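Of the protein chains in this complex, one is absent; all others appear in place.
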Amino acid sequence: MPIITLTTDFGLKDHFVGVVKGTIYKELKEAIIVDISHQVSPFHIQECAYILKNSYKSFPDGSIHIVGVDSERTPEKTHLAILVDGHYFITADNGVISLITEEVKPERVVEIQLPNTPETSFPVLDVFTRVACHLARGGTLEVIGKPVTNWLSIKEFVPRVIQDGNSIAGCVIYIDNYGNVVTNIHRSLIEAYRKGRKLTLEARNKKLTEIYEQYSGLINFDLPASQRRGPGDLLALFNAAGYLELAIYKSNLKTVGGAATLLGLDYRDTILINFS
Amino acid sequence: MPIITLTTDFGLKDHFVGVVKGTIYKELKEAIIVDISHQVSPFHIQECAYILKNSYKSFPDGSIHIVGVDSERTPEKTHLAILVDGHYFITADNGVISLITEEVKPERVVEIQLPNTPETSFPVLDVFTRVACHLARGGTLEVIGKPVTNWLSIKEFVPRVIQDGNSIAGCVIYIDNYGNVVTNIHRSLIEAYRKGRKLTLEARNKKLTEIYEQYSGLINFDLPASQRRGPGDLLALFNAAGYLELAIYKSNLKTVGGAATLLGLDYRDTILINFS
Partner (left out) sequence: MPIITLTTDFGLKDHFVGVVKGTIYKELKEAIIVDISHQVSPFHIQECAYILKNSYKSFPDGSIHIVGVDSERTPEKTHLAILVDGHYFITADNGVISLITEEVKPERVVEIQLPNTPETSFPVLDVFTRVACHLARGGTLEVIGKPVTNWLSIKEFVPRVIQDGNSIAGCVIYIDNYGNVVTNIHRSLIEAYRKGRKLTLEARNKKLTEIYEQYSGLINFDLPASQRRGPGDLLALFNAAGYLELAIYKSNLKTVGGAATLLGLDYRDTILINFS
């Protein structure tokens, strides 16, 4: 039985998640349902895509991912079921698919057209759970709707290589639970243009010259503890997904704050890399 | 194996949910436990009942619903196990049962009387998990305690038809994750009294004359995008449960705010419908 995951902006208080799970279990007693997140910022397609892109591949091939963000069907927004990279996604045509398939071409995309489904304000419940159970039972995409070749394309902000390859201008694409600032600058881009040169990272009025592999990279363990850098200090690292990230070592949003608040950085703000 | 659901005000940080799940798994290795919500406002019976009423029916018949809100046993508040509408509920006699059984008469209600259970401050752990596992193994209610025919009755706020059937006065019964304002006025009540007349909805100083079926109902897709109503605009709709709801299209509580904050509406505030 394939896993069915849920990524929504429903929050965890209301009955929305419960009713969706109940409906799946009612149709598919043996279902394995895994929450990826229910705390996507309401209607925030980029955030939703970021969370999905960074987690779907970890699930077994054939997993079915329900996307419950901005999912109402309208004359200009259809419902889609997609097979890409060995995974199924069920979503409204709200742009999330264009963000997930930036690097992998989808194998098949169909516009969902189930019989006897009225337009409702809760299509995750009324439509997506039915599609998910159909796929989980081994059903095909072809039965669900007609193939389409176009879908809404949202462009992720892409870092620009500027100054004849001497600089890279990227931006903030996500701020995580620790207040860490994730940028769209991938390790591979920096490596392609660095060519053994020194590097300076500029974020607001801060400059950093080192990019670590771990948060604790900023600590020189050869020094006595009292002389080391540590909690509260700013660092840059390539995170587990390979992206350049700014962090405050052992930050706590409720006490000392995180990199985002301390640097005054928000979604879409610019981060600059200079080689010299 | 029936599903065991949890609806509590325990929150998600403390060990309370973990210890309850562990205890169930220890007694019943094959248990299927589903969280409905752990973020009911502390001791808020109406909110708890609202969440349960809107989700329990989606689960398979025979599901067992543990209610962990205001559950301490006292000389005036017993513990109950109920079979209603094909579902089991395990709860303190705190009023939640009267709200859930407003429209469906319970088949059987017993006062829980387990041997060797001291009065504790954590009866969900000490009593409810044992009852749930007993029922999940196919045990009967009769073994758990003695039948009762009375329980605490809390009256839900009921909308009133006033002005010789020319108006309906309802109130706010829930505010959801998006700040949407859910009222106690059901579609069927409006349809019964409207009789083809025009309708005006009054909430604070706002008036609306249209009730949509979807959030995107407020958009006239025949107009060019620049002339349409859209994000930030107020609308009324019948939500997935059939209740009149006020919403801000694509609201986000953290940025633009939701209908509740923008209209200044809170739990129990009045909403008026006038027919003319």
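Labels A and B are assigned to the chains in the order they are written; within every chain, residues are numbered from 1.
Criterion: a residue touches a chain if its C-beta (ideal position, glycine included) is under 8 Å from a C-beta of that chain, and two chains touch if they have at least 3 such contacts.
Because the structure is predicted, anything quoted here is derived from the model rather than measured.
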Given A:F59, A:F89, A:F128 or A:W151, the one touching the chain that is not displayed: A:F59
Which residue of A:E76, A:E142, A:E191 or A:E213 touches the chain not shown here: A:E213
Residues in chain B touching the chain absent from view: 9-23, 25-26, 29, 41-44, 70, 72, 74-77, 119-122, 125-126
Absent-chain interface as seen on chain A, which is shown: 3, 5, 7, 12, 32, 34-40, 50-52, 54-60, 63, 176-178, 213-216, 219, 221, 237, 239-240, 250-254
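The definition used in the following text is that only the chains that are shown with their structure count from here on.
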Where chain A and chain B are represented by their mean Cα positions, the distance between them in whole Å: 31
